[in-house]
Structures are given as structure tokens and as C-alpha cells.
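The complex is shown incomplete by one protein chain, all other protein chains being positioned as in the whole.
Up next is chain A:
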Amino acid sequence: MSANAIEIRDLRKSFGPVDIIRGVNLELRAGERHALIGPNGAGKSTLFHLISGRLRPTSGKILLHGQEIQGKPPARIVHAGLSRSFQITNIFPEMTVLENLRCAVLWKLGHRYSVLRPLGRLRDVEAECTRLLEELRLTHRRTSRADSLSYPEQRALELGLAVASGADTLLLDEPMAGMSHSETAAALELIMAVTEGRSLLMVEHDMGVIFEMADRISVLVYGEVIATGTPEEIRANPAVQEAYLGTPNAEEAA
């Protein structure tokens, strides 16, 4: 039981009469890299919003390390050890890269809403931010405004905000969306490095990326997980082939 970072049981979400998530069951094992795939409109982002607290489920349970988190506000879920990135870049545009990261590490380092000392004097914050900047390869952009970064740099910062909070479970919503081929390769390498040792659930469309990085894959179709397994199992699954991979242009259609 506790070997699972996240356990989702019969999760449902309706918007009025429309059922978007229709009884999802999903397990994210501790330490695994798990990809969530599915056609557009399958409910992948909605599922992420439910897990991370942006939306409240209609029914069902979400357990984080065995503790129920469904319906809790996002901040509580972060405290419980889960943080996320967003499909559409969701950073602090008018603040510098360093300031962005400072905000993200303040809670885990215990400074919270403090006014007792200036940030410049908080050695632990500085050390952690320096380490993160290095890891994200943004050291040279330290004092640049976040909205002046290139797109891949903004995506790296987006990833950095999720990673910096110190959560051991991460949800990454299409971290490579909108990137060119070479940018995707660099981003994948970065993601693999910064999420080392954590449990990772990631929505991704690029099949090449998925089969390269994922330990397991779950396929979400019309609000239901129709299959979960290793990349090989998913590739060989006839239901998945029919619903998703079977289309002639699987790579592009994704």
C-alpha cells in the first residue's frame, strides 16, 4: 500500500451533466516515472487538476502516501508532498528568475511568511536557489525578468518551481509542449536529472519521449484508464491500439 506515492480510487468529476472523469483508478508507485497519455479531451489535465487541488472531485478518493487529499486546497497538498507544473507556463512574469525560485523554496525551508530577516541574509535560501539555478541551467539568467526568458528557459523555470518546493511526488503537465525537436531532447534530459529519485506522473504527447523515459504508462480515454503497463505492454495492447495508437499518424495525431 504505502509503496504507492499516489493511489486514485474510482475518481469522478462532472461539470453539470457532463462527466469528464468517469471512475479513474490509477497507482503511481514510489520512485517510478509514469506517463499519462490519451487523445485530446480524454481528461488528462482535468485529472491533474483534481489531484493537485485546483478542482474538487465529484466523488472518489485520492491518496498521497496513504493520506486522503481529495478536495483539499492546493497549498495543503503541497505540504503533503505533491507539487506540479502547468501545461501553460505559469510563472511570476515580472519577477526575476532568482525571485521566482526564492518563492518556491521558502515554504520547505520553513521561512513561510517571515519578515524577520531579509532574503539576502537567508543563507539556506541562497544556497538552495544557487543549486537550482545550476541544475536548471539558468544561472546566467539569475537576474533576468522571467518574462524576458526564451520559451525553453521559461519551461525550465516552470519545471524548477515544481521541483523547488521539495515535494517527493511531481505532476508534470506536458513539460515539453511547444518545443522543437532539439529543445525537447534537452528538456527531457533536464527533467530526468531534476526528478531523480522522485515519483513522477507526467502528461506527454511525444511517443518517442514517452517510450524513452516512462517506467509505466497509463492510457486515459473518455475519462477512464483503459490500460496501465510497461511501454511494451501498452504498445502490444489491442484496446490501446484501437483507441489511440492504432491511428495511421499516431505520432502526429498525438
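Just so it is clear, a contact is a pair of C-beta atoms (placed from the backbone, for glycine too) under 8 Å apart; a residue touches a chain by one contact, two chains touch by 3 or more; residues count from 1.
Keep this in mind: contacts and distances are computed from a predicted model.
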Can you match the unshown chain of the complex to its UniProt protein name from these: "Branched-chain amino acid ABC transporter permease", "Thioredoxin reductase", "Cytochrome c oxidase subunit IV" or "Carboxypeptidase regulatory-like domain-containing protein"? "Branched-chain amino acid ABC transporter permease"
The listed residue (A:14, A:96 or A:228) that touches the chain absent from the view is A:96
Using the definition of touch stated at the top, determine which of A:3, A:75 or A:239 touches the missing chain. A:75
From A:6, A:20, A:63 or A:104, the answer for touching the chain not displayed is A:104
Which parts of chain A face the unshown chain closely enough to count as touching? 52, 73-75, 78-79, 83-84, 90-96, 99, 102-104, 106-108, 111-120, 122, 143-145, 148, 161, 165
